[in-house]
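Below is one structure, written out as structure tokens; comments come after it.
Missing here is one protein chain; the remaining ones are kept as they sit in the complex.
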Amino acid sequence: MSARADILAAIRSNRPPGATDLPDIPVFTAGADTDLVAEFSRRLIQMGGKLMQSGPEGHPWQSARNMVAEAGVVCSMVPELPGNRTLVDAVPASLQDIDLAVLRACFAVAETGSIALRATDLGVNAVGYLAQRLLILLDPADIVENLHRAYERPEFHEGHYIVLQTGPSATADIEGVLIHGAQGVRALTVLLQAG
Amino acid sequence: MKRVHVDHAEGRSKSLAPDGPAPEREAQPRGARIRGNRPVDHAEAAERFLAASDHVSFHDKRLWDLREKRDRESHGIAEWEELRGLASGIKEHALTRLDDYLELFEKNAAANGIVVHWARDGAEHNRIITDILRAHQATLLVKSKSMLTEECGLRPHLEELGIAVIETDLGERIQQLDNEDPSHVVVPAVHKLRSDVAEVFARTLGTDPDNDDPAYLTEQQRRSNRPLILDAKVGLTGANFLVAETGAIVVCTNEGNADLCASVPSVHIVSAGIEKIIPRAEDLGVFVRLLSRSALGSPITQYTSHFRGPRAGGEMHVVLVDNGRTARLGMAEFWTSLKCIRCGACMNTCPVYRRSGGLSYGATYAGPIGLIIDPTYNRHKYSLLPFASTLNGSCTAVCPVKINIHEQILSWRRVMAENHEPKLRKRLSMQGAAALLSRPAAYRAAVDAGNAVLPHIPRFVLYNPVNAWGKGRDVPVVPGQSFHAWYKANRK
Partner (left out) sequence: MRIGLFVPCFIDMFYRDVGIATLELLEKLGHAVEYPAQQTCCGQPMGNSGFTAECAPVERLFERNFGGFDAIVCPSASCVHHVRHKSGIARGVADRTYELVEFLHDVVGPGALPPASFPHRATLHNSCTALRSLDHESVPELNVPFFSKPRALLAHVAGLELVDTERADECCGFGGTFSVTEEAVSARMGQDKVSRQEKSGAAFVVSADMSCLMHQAGCAARQGVGLRYVHIAQVLNG
């Protein structure tokens, strides 16, 4: 018998008695008048992320443009902020020298301060981890209240990859001291900007 | 690289500098002594851990800090207890229909281009991984944390075949370089002080032996691992959850190292225990809200990654592993231990674990969950573990999936007693105790003769009576009169 057949047979013969129902998950919400932008911003910063203020009056993209201009090797999936290295057909390991990656988040979660990136948002998945820094554009209208709302979305039933990123890479494995930039990005900055 | 001060769950903690005059001088206490199949002596290893005062004092404070943060988060969510109930109910349902959900997962995963393998035990799992590596002529494997691969002994198996394995999780890498097992499911090197890590890295990575700054050490590991990740053809991750409805696997990390292992090499292998299955994508809302809050007191891990298929031009494999899980499913008192989502909250809250360290259990899983899982792998070798507990019940109260851990610990004691585990018999002569306690006249005679050294545990019960109690405590003073005698004189 194959391992598959053996394992399934073992499960069937060892099944615990009294099957239980799959519970329905109720709707958990703090109410319609929660300020999602404020909650998202608070959690993002608590988790080590940064919030970029929109550029000066009349020039909403200016601060982002400055960041891109000051960076070294930049790749971008956002047409308004072009980089100097293409992601198209890039081999993942070749992205090791990317200083800044500019991406647009698919949606975000206020409860946790997370931004969601699909494979199509990343271009090449590895850029979200090999770049030294990330600049994430986020339309405030795309912020959902909590993880329950997030997991109701169709993106979790499509495509081959989606990640909820919450601030930069972190570790506290050595004596509980919090370090950012453990293995992944050293800094993650969000700019609230409609698409 | 700067150490950033933020109001992150971790960053909110108070300074946890170890006590003691010269912390860098204290040698790191090592784990339980393993002698073949002989019962692991947790108490002996715990005593050595306790003797290392700087290590134990830090370890205790660090993990209690995680418990406090967990409390802060859990008390901040009004529906917290409801979420625990849902998580428990979802897992129990999934386990009672495990075959259906595994088949559904396989069907959906395969439809998305994932190659699904099945392994009855650790050896079969290791063979499957080896075959994939050989098919790609890979002599290097980069991996993220997986307790399952610890169970299977994957690393020693591959290393014996000349395949280099690189742990990418910082805590796991420290432990790998020190040739020591991880001591905690979430923070594998929590038992080490920075001076211990500096010593290990200096010895193995050539770092500055006098620099024990965590930021420096972390950066060194990042630099040391990066070229290996870039070179690897195959990466392996564990899985926190397998979603039957979508054929997806979910991995939660703070470092992003699982994503590096999955997205840089062209081949991604996932090792997962069959009990990781959950039915629906929406169930993730419940589990992801509970996991990191329970583990670290943080609302979510920095990376929650969902893989549904290989990248263009790449390959993705999932190895579904039994390794004793189906046997455990058939144990009426213990099958609910399969609900475990490996958060480590029980370890953080356990006062015994905090003072003895995970390595004192001498098994893959330590702490409260270890006490109820390990005996299923080897009842004799772990026959003393269920006694490394005061049955205080804090573990049960923090468990996000409501496993009745402390009750299962007591059930294991009954199993050990019924199976006449010898080491146990040596330490507690319970048959003698029962004989005396069921005969009022004999009992009364023993009491009146002052023949008792401990309240609650008469002398005859113990193999090693007075010495053990008196080591760290004063023995209570025997008063002039028992209550029984007083009552007889004053009330009858």
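So that you can tell them apart, the chains are marked A and B in the order they are listed, and the count of residues begins at 1 in each.
To be clear about the criterion, contacts are C-beta pairs under 8 Å (C-beta built on N, C-alpha and C of every residue); 3 or more make two chains touch, one makes a residue touch a chain.
Just so it is clear, the model here is predicted, and its values are computed rather than measured.
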item	value
Touching partners, among the displayed chains, of the absent chain	B
Options B:Phe58, B:Phe334 or B:Phe387, residue touching the unrepresented chain	B:Phe387
Full-complex contact with the absent chain, from B:Ile77, B:Ala138, B:Leu228 or B:Met331	B:Ile77
For subunit B, the residues touching the chain missing from this view	42-43, 46-47, 50, 56, 60, 64, 71, 74-75, 77-78, 80-81, 349, 351-352, 355-356, 386-394, 396-398, 410, 412-418, 427-428, 430-431, 433-435, 437-440, 443, 447, 452, 454-458, 461-462, 464-465, 468-469, 471-479, 481-484, 486-488, 491
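One rule holds in what follows: only the chains that are shown with their structure count from here on.
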item	value
Length of the line joining the C-alpha centres of subunit A and subunit B, rounded to whole Å	28
Touching residues on subunit B, where the partner in the complex is subunit A	1, 3-4, 6-11, 13, 16, 18, 58, 62, 65, 79, 82, 85-86, 89-90, 92-99, 102-103, 112-113, 117-120, 124, 168-171, 174, 187-190, 192-194, 197, 214-215, 217-219, 222, 225-226, 230-231, 246, 248, 254-257, 259-260, 262-265, 274, 279-286, 288-289, 296, 298-311, 320, 322, 326-327, 329-330, 332, 335
Subunit B partner contacts - residues on subunit A that touch it in the complex	2-4, 6-8, 10-16, 18-23, 25-26, 28, 43, 45-48, 92-93, 96, 111-114, 119, 124-126, 128-130, 146-148, 150-152, 156-157, 159-186
